[in-house]
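Just below is one structure, and these are the notes that go with it.
Note that one protein chain of the assembly has been removed; the remaining protein chains are unaltered in position.
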Amino acid sequence: MSATAAITGLLDFRRLDLLATGNSALHRLDPRAHVTVTLVFVVCAMSFGRYTVAPLLPFFVFPIAVVAMAGLPVAFLARKVAIVLPIALLIGLPNPLFDRESLLSLGGIEITGGWISLLSIALRALLAAAAAIVLVAVTGFPAICGALERMGMPRPLAVQLLFLYRYLAVLGEEAVRMTAAREQRGGDRPLSIRLYGTLVGRLLLRTWDRAERIYLAMCARGFTGDFRSGRAARFGVPEVGYVAGWCLFFLLLRTSDVTHWLGAAVLGAVQ
Amino acid sequence: MHMADALLSPAVGGTMCVATAATVAWCSRCLRKEADDRRVPLMGVLGAFLFAAQMINFSIPGTGSSGHLGGGLLLAILLGPHAAFLVMASVLIVQALFFADGGLLALGCNIFNLGFFPAFIGYPLYRHLAGDAPGSARATVAAMLAAIVSLQLGAFAVVLETVASGISALPFGTFLLFMLPIHLAIGIVEGAVTAAVVSFVRAASPGILSTTVQPRRHRAGILGVFLAVALALGGVGAWFASTNPDGLEWSIARVTGAPEPEAPQTGVIDDRVGSSLAGVVGGSITLVLALLLGYALKRKPRD
Partner (left out) sequence: MSHHLVEARGLTHVYEDGTIALKEVTFRITHGESVAIIGANGAGKSTLLMHLNGHLTPTRGEVRIGETPITKQTLPAIRRTVGLVFQDPDDQLFMPTVYDDVAFGPRNQGLPEAEVGRRVYEALERVGVWQVRAKPPYRLSGGEKKRVAIAGVLAMVPDILVMDEPTSGLDPHARRQLIGLLGEFRHTRIFTSHDLDMVLDVCPRTIVLFEGTVMADGPTGDIFADDALLSKCRLERPLAMQGCPVCGRGPD
């Protein structure tokens, strides 16, 4: 990655993190509600058969609704979601190549199953990415960790996630500085493995020293191995309503063929 | 390679999530028992370090392209397998949430593929081959072999997970044929890079590595793992070779436009593979594993 790309990635991380500090009604819900709804969403959307296209479309209502209700920036989030599209097309590419059986006939053109499933894969990828990004944007990473822990994740992993999150930007900036310094001194020539070992090795040693200092700081303030979280859990009526509402909606979309019914109704009306 | 939500079914994803959750719980318990407080901030910043290290690219010799560090093996060498697994899990979780890498449903698969194999199979192999204070050549070879094995297993797991999910139309054999050689190459590079970092650290600050000396795993345990893996892959290879062969050749012929052999039956999951090619693939895997087994056995008298 070049220094510019690294900087962009880091800035995106910071911006996405910042969004979670908003103050809409959605932001104020207990994070467990958001986590639960997201998980149900992903399971439902990914559970369709391989040739499903139309029934996936209504699922976009969820991320769009959340973005709207929480007042999140549309263009920024859309860009972050759209980034997965090229990769999705790449991993879906084998489908039209290997699945040559014609499934659909549209005005004389035979469309094979492969193309339909490719489209399905692209839609799934967009939905999955949207779910993840919207979750972080509305809930915020520390809150997600807290929610997961209250939902059963072991404490060592929760603590690990919080530390990682805390120091990601710090070390990311070090990496950007290293990359920029290197680019300035001979950027055309790519880094050899040996030189990489030296650079990253130095970063590792600095990181190790930092860990030691952090440990001292923790002990200085009474750390004895336990992390006590203070926050009280409040999963109340709004949360139950939110979760129940979305889950019912997803199950409805999954089990009944809403799009077909809607399309038939519209076509019927047109006739 | 990361597994993606788009190719995953909830059944497969859910199963892997359960496997990963169980491993997370087990590792957490092991770490709690060790009660090493110093490890808490260390694991955190090393996770951030891994992110940073992955942001820096190096060039792969012989090709024009650049690569980046995977890091599972390096983490295990620095922290021991249990902590390394948790750190890897945390890195992948952050990647899935902030960078939409992989996906939330696929986390179970990715954490297992990229975390379990390097920590619990690659690392013990590395320790066994490299010993306690290896010279740099021996450490490099050990790291390469360990990385190759971890990545091959990871790649194989991705193929299984994808095919079992049924969303991708890529046949089992073709996918395997694509993934394994690539990850063999990636494994060699990963091993070289891991060894480069470890050798720098060993020279600059040897104390760091000595703190993670693990008691030597029971030789029987390692051989047992090898045997199991070899049998599993060998068995799969044999199964390929015995099933009816036409799918792969037909597909390739269609793609290249050559005269078409008879089309195979269609089905939602098409996993028939050309035995000639697949047999080679399966056989190569078992051969590599047999060589490793032999090498492992050969070290025995020295200890």
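Just so it is clear, A and B label the chains in written order, and each chain counts residues from 1 on its own.
Simple rule for what comes next: a contact is a pair of C-beta atoms (placed from the backbone, for glycine too) under 8 Å apart; a residue touches a chain by one contact, two chains touch by 3 or more.
All figures in this text were calculated on a predicted structure; none of them were measured in a lab.
All shown chains touched by the missing chain in the whole complex, by label: A. In the complete assembly, the contact with the undisplayed chain comes from A:Leu216, out of A:Leu216, A:Leu252 or A:Ala265.
Of the options A:Ala169, A:Leu205 or A:Val258, the residue whose C-beta touches the omitted chain is A:Ala169.
Across the interface with the omitted chain, subunit A contributes residues 14, 17-18, 21, 141-142, 162-163, 165-167, 169-170, 210, 213-214, 216-224, 228, 230, 232.
By our rule, only the chains that are shown with their structure count from here on.
By the touch rule above, subunit A contacts subunit B in their complex via residues 1, 6, 9, 12-13, 16-17, 38-39, 42-43, 46-47, 49-50, 80-81, 83-84, 87-88, 91-92, 94-95, 97-101, 113-114, 117, 120-122, 124-125, 128-129, 131-133, 135-136, 141, 144, 153-157, 159-168, 170-172, 174-176, 178-179, 190-205, 207-208, 210-212, 214-215, 218, 223-225. For subunit B in complex with subunit A, the residues that touch the partner chain are 4-10, 13-14, 24-25, 27-29, 31-32, 35, 37-38, 40-49, 51-53, 55-59, 61, 66, 68-69, 78, 86-87, 89-91, 93-94, 96-100, 103-105, 166-171, 174-175, 189, 192-193, 195-197, 199-201, 204-205, 208, 251, 254-255, 266, 268, 270.
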